[in-house]
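Heads up, one of the protein chains got dropped from this complex, but the rest are sitting where they should.
Right, subunit A next:
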Amino acid sequence: MTIIYMLIGISLTVAVLFLTSFIWAVKSGQYEDDYTPSVRMLFDEEPTGAGNKKSGKGEA
């Protein structure tokens, strides 16, 4: 049954890792905006005239 000490130790370590990543997420501002990323991920990347973005009319 002493294995329980180890198991609890391991499980708590894993849990604390998750807690730390949560704290990191909050501190790095990921909770600032919970709407825009959901829209942003639906935008398609479009081929751009690399280098000269202002090169007049493109194809419609």
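By our rule, a residue touches a chain if its C-beta (ideal position, glycine included) is under 8 Å from a C-beta of that chain, and two chains touch if they have at least 3 such contacts; residues count from 1.
One rule holds in what follows: contacts and distances are computed from a predicted model.
Chemist: Absent chain per UniProt: "Heavy metal translocating P-type ATPase", "ABC transporter permease", "PucR C-terminal helix-turn-helix domain-containing protein" or "Ferrous iron transport protein B"?
Modeler: "Heavy metal translocating P-type ATPase"
Chemist: Need a quick check: the contact residues on subunit A for the chain that isn't drawn.
Modeler: Residues touching the hidden chain, for subunit A, are 1, 4-5, 8, 12, 15, 18-19, 22-23, 26-27, 31-36, 39-40, 42-44, 46, 48-49, 53-54, 56-60.
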